[in-house]
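Left out: one protein chain. Kept in place: all the others.
Chain naming follows the written order as A, B and C, and within any one chain the residues start at number 1.
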Amino acid sequence: MDSNNTIGLHAAWVIPLLSAAAFLIIVFSMRLVGFFFSDRNKLAMLAPIVSITAILAGFILFWLVLLDVLNFDGGSISMAWLIVGPAEIRWGIFVDKISVAMIGLVTFISLLVQVYSIGYMKGDRHFEWYFAIHALFATAMLTLVLADNLLFLYFAWELVGLGSYLLIGFWWEKRSAAEAAKKAFITTRIGDVCLLIGIILLFRETGTFNISEIFHIAESGEINNAILNSSVLLIFIGAMGKSAQFPFHVWLPDAMEGPTPVSALIHAATMVAAGVYLVARMMPIFELAPEIMLIVMIIGLITFIFAGSMALVMNDIKKILAYSTISHLGLMMLCLGTGGVAAAIFHLIVHGIAKALLFLGAGSLMHSISNETNIWKMGGLRHRMPITAVTFFIGAASLAGLPPLAGFFSKDELLLSVLHDGQYVVFAITLLGVFLSALYMARVAIVPFFGSVPKNLAQSHESGSIIWVPLVILATLSAGVGFLILPLGSTYPGWAEFINPKHHFEIKPWLMILSIILTLIALILGWSIYVKKLVSAKQISQFIPYLHKTILNKYYIDDFYQWVIDKCILTFGRLVALFDRVVINDTVVDGSAISIYLSALKTRVFQTGYLFTYGAAMAIGASGLTILWWVLLD
Amino acid sequence: MNTFNSWLLFIIILIPLIGAASLIFIPKEQKNWIQWIATTLGFITMVLSIYAFAAYSHDAGGFQFANSWVWLELPSNPLFGQQAIELNLGIDGISAPMIMLTGIVMFTGILASRSIQESHKEFFVLYFLLISGVFGVFASLDLFFLFFFYELSVLPMYLLIGIWGSSTDFKTFIRTKEYGAMKLMLYLVAGSVLIWISILAIFTESGLGTFSIPALAKVGFDTTFQLIVFPLVTLGFGILAGLWPFHTWSPDGHVAAPTAVSMVHAGVLMKLGAYGIIRVGLFLLPEGAEQWAPVLLGLGTVNVIYGALSALGQRDLKYVIGYSSVSHMGYVLMGIATLNVIGLSGAVLQMFSHGIMTALFFVVVGVIYERTHTRDIEVLEGIAKHMGWVAVLFLIAGLTSLGLPGLSGFVAELLVFIGLFQTYPIAGILGIIGAGITAIYILRLVAKVFFGKLNEKVWNSLLDNKFSKQPDSNYWERASSVVLAITILIVGLFPFPFMEVINTGVNEILASMAGSL
Amino acid sequence: MTSLVFFYLASVIILGGGLTVILSSNIIYAALGLMASLIGVAGIFILSFAPFLALVQILIYGGAIVIVIIFALMLTKLEDFRTLSDHKHWPIALIASLVTLGTIIAAAFYTPTNLVSRRGVDFDKIAHELFSQWAIPFEVASLVLLIALMGGVIMVRKTNSRDDK
Partner (left out) sequence: MIELTHFQILSGFLFAIGLYGVLARRNAILVLMSIELMLNAVNINLIGYSIFMNASESHRALGHVIIIFVITVAAAELALAIAIILRLYRNKSSINTDDINIMKW
């Protein structure tokens, strides 16, 4: 370890370790508790206490790291993990502003989600296990954002995948949950395979996994352009997998099969943030590959519009939120494609807070109405659950981009970044997407809370304090965090400059006004459709029935993948297995054995068993050999 | 301590033999005695083998714990002079982890075979013979004894599978235990014929009149000779390592074999093949290796992809694992074919990692099979509800298999990939894709068999009455699988001490190769 | 010259006996033919200055062996033998034996010519050789006889049905 490290840097590597320790403690105590105490439930609270303590300590340490970064600009420390011949693989952390921001987000959201989960998951059969995976998940994500080399990052990246697998499949006794977990792991795994190839390609060219060293070498132009491009593309595909970009988005809506707080965590802070973070972190080499940047932008744009359209027609509240997440992730990617790291990270944070809020709110909603998720079967719940309703509105409005909530600022920043890039077509389409996102946010916020209460929901009531307190905290932040974009005092020159000193805080009044107008139109439209029923939603959907049906069926992409997996890959696998058994095994292997057996059947008739045959053969053979011997001798 | 060290390997080989000999004299009826003796001796051997690894000094390098005993004086002749066949023992950085692997797998195998119903005594006698042979191969520095122990380890397999195995009817085809045993036997004997031919060829060609590997390594054989003999060696040992297309004995053998034998078979025996390729092929015939490496690499790549795809199409749990072994041994072959430090180290670590992982797989599948008498993926569903330990441990093995970081498989495969990318990037990409396919079949299997809703009616009809009280694995099986799981975790998280040792061995082999080229 | 006459005489007896063995349909004649042939061989031994061998030949072959064979004939059903014709593939047997005969005669003419005129071996010499250099084989031969004797007895003794399968 280097010696000139500040205290913040040392605090940073403790953060993931705390969660890791929590994971181990819970896992081992789970068995011990069962072993020593017949009544496990009495000690069930041990698990959340351990894991929340760890993450809370992490959150406190975050402030230490933040102060440090504000003053000293971060740094890195590492230790050797594996030395093989010329390759030295190190475990190390690297603290800069992006990673600090991410640590803050991850620890904070995890903390709130875990607290919330105490109430939400009470009485579950695997209560302790749930918190253990949470701790593991937090460890992985924190490691990921701190990693200073690509391999270590990949290490954490895969553990994030594992965490999501375990959490999505937490209720594994449900077939759909098991399938969703599998789908999430396999889909992201496809990205991971590409990511690993990209990382190793870069290693082959540079001889190091260290991110900043790779940047140095890449910037000096020592990497072959084609290889640089392909490895950057491969890394981006990895990011697409984790961040659910088109066409890898299919796993995210299915991930709803996990407990709702898990969705909040995955959508807001951990899993999907990883891809955006990776691209932001690797931005220096992305910038060396402008073609790939274009691809990033296009993929982001497609995802943004495409997921937005699906969010607009879904009926399941969690699915709407899921597609909205995909859509916003697309927006972040789009922004990253234009080089706007600061804006993308800022939106990641704002969106994370708001989305956590929305999911926890949705969870609170579902908790009190016996896990109903169809928004059309809800209604008028704002009176029954006022806190949930208000906080939900704040979150939705923030994502819709209503000033002065945080989403307004971040969206503004994103649009600015896109505009700077000079792609006006892209900018126009982005505006369309912004409009869409405001519209579906209006829909998801209005339908459950307005209108008349269905009969079966008459008994619904506000959730307990352990559930609504996190909601309130998140709502407050969601409203307030946007002001971080502005320069605050001397140490903090505004977000853009904080992340990248070359950038400066700027504002374009016409753009602000444009986005406000768009948002307002969308909200009014939503209000008139879903509350005033001026226009029937059904009529609109009948307008182009095929389009509606297509969108409702998720553009048939899920079906297509299912078909590819079931029909193509599995069939191919079965064919190979059949080939192995029939051709290689039965024909070649057993065939050669059988052909020997069959030829033995033919030749065995020479063994008559009669003395005569053997004797004659012997006599003639002996004479023949003697003659042969003479012939050879002469 | 020095005398102890110089006798250590001999003792490690001897203890199983003593075990086999002493079990013969214990009456059949004393099941407890037999089990306890087997467990104790197994434990002692495991401890000694771990000690052999831990005490191997990577600073000193070379062959350690070396000792030799003259076995047969060859008659003096003008060609070779006065020479002798010696029992020449010693381990280097490559065989040390293999010795430890054998120790661990063997001991866990004994723990897992407590449930064997019939002919306890004979089972353990043969098992110990097999183990002694395996230790002997890894510890021999003498081609003659390498072959001798190789045969010793191969032959008991036939009886172990043929007697204690299980036959299965797969509707469209039937695999009897006799078939599996016979096929395995014929394949391995075919392999050993090739090996024996090449050993004799090396012996004669060297003109030294000795079988000692270190002495032969200094010879520097003629290039043409190397080109001819290397494929023989590789094919002979490759059959044992599951080299495509000579792999079919392995899945069928697994399906037929009882748990402990499957563990040793996939965990250790297949490693004998890869080890032989390194020890005889690379060490003695470097030029041949250099020339034939692309072919070996190609076959290894086929192994990886083909094995993974075949595993995807299987319905039987043991077949899935059998083909996954084929696939994973492909990584070993690929790593060997890179002929560079990283790839070769990765291959050796993969041998270790796969040995432990697949042993874990077989313990767990053995438990499932014993409880439910089926291994059909289509029939089993949601069994995690009653088999928590089994599910968790299977998941650990599965995640190791698909290369999850933090588990041993990742480190090994990563090194193989890095090594591959230095020489053959395309093969590297295919290898990584193979790891992706592995994820698909493992996760499908886990989701199907362990997760989902358990149909209690089906479950009750499947479950053997003996286990209705405790369907989950019993303490012995748990102990066995937990030992393996912990080994996986240790190697995955702290590979440094392992790599130090492996690296010494690999560096020496590569240095000797570079020296002779 | 007289010796040659005697040789031809012995040859005629030997071959005539032999032909009787293989051609006669009456098995008793065959046995007598065998006996004649064996005694003829004893004559050959005498012509070769080996009276000891001739004695042994008459005692063992002419006496014991032929008698044993005749005993065997009497212990089995004699009627069978008369009806038992030759093998239907006898031409092949003829060809095989003619080929062998040809080979042997050809070999006879290939014999190295380093020969001397006929002379016997001293009887003392044989005894000395037999009991010095060939003592161990001699003892082994006695063992062989013993084992053959025991084997013969075991094989023909009356057995109970258990191992009579």
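Throughout what follows, a contact is a pair of C-beta atoms (placed from the backbone, for glycine too) under 8 Å apart; a residue touches a chain by one contact, two chains touch by 3 or more.
Computed from a predicted model, the values in this text were never measured in an experiment.
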item	value
Which displayed chains the hidden chain touches across the whole complex	A, C
Hidden-chain contact residue, picked from the options A:226, A:425 or A:611	A:611
Residues in chain A touching the chain absent from view	604-605, 607-612, 615-616, 619
Touching residues (missing chain, whole complex) on chain C	1, 3-4, 7, 11, 14-15, 18-19, 21-22, 27, 30-31, 34, 37-38, 41, 44-45, 47-50, 52-53, 56-57, 60-61, 64-65, 68-69, 71-73, 75-77, 80-81, 84-87, 89-90, 92-94, 96-98, 100-101, 104-105, 107-109, 111, 114-122, 125-126, 128-130, 134, 137, 141, 144-145, 147-149, 151-153, 155-156, 164
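Keep this in mind: only the chains that are shown with their structure count from here on.
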item	value
Top chain pair, ranked by number of contacting C-beta pairs	A-B
Innermost chain, taking as reference the mean of every protein Cα atom displayed	B
Distance from chain B to chain A - Cα centre to Cα centre, in angstrom	37
Rounded Å distance between chain B and chain C, as computed from the means of their C-alpha atoms	64
Overlap residues in chain C, where contacts from two or more other chains coincide	none
Complex interface listing, chain A residues touching chain B	80-87, 151, 154-156, 158-159, 162, 165, 169, 172-175, 177-179, 181-182, 185-186, 189-190, 192-193, 196-197, 200-201, 203-204, 565, 569-570, 572-578, 580-581, 584-586, 588-589, 593
Residue numbers on chain C that touch chain A, as the complex places them	87, 89, 92-93, 95-97, 99-100, 102-103, 106-107, 110
Residues of chain B that touch chain A when the two form their complex	173, 183, 186, 245, 248, 252, 306, 309-314, 323, 340-342, 345-346, 382, 384-385, 399, 402, 404-406, 410-411, 414-415, 417-418, 421-422, 425, 428-429, 432-433, 435-436, 439-441, 443-444, 446-447, 450-454, 495-496, 499-500, 503, 506-507
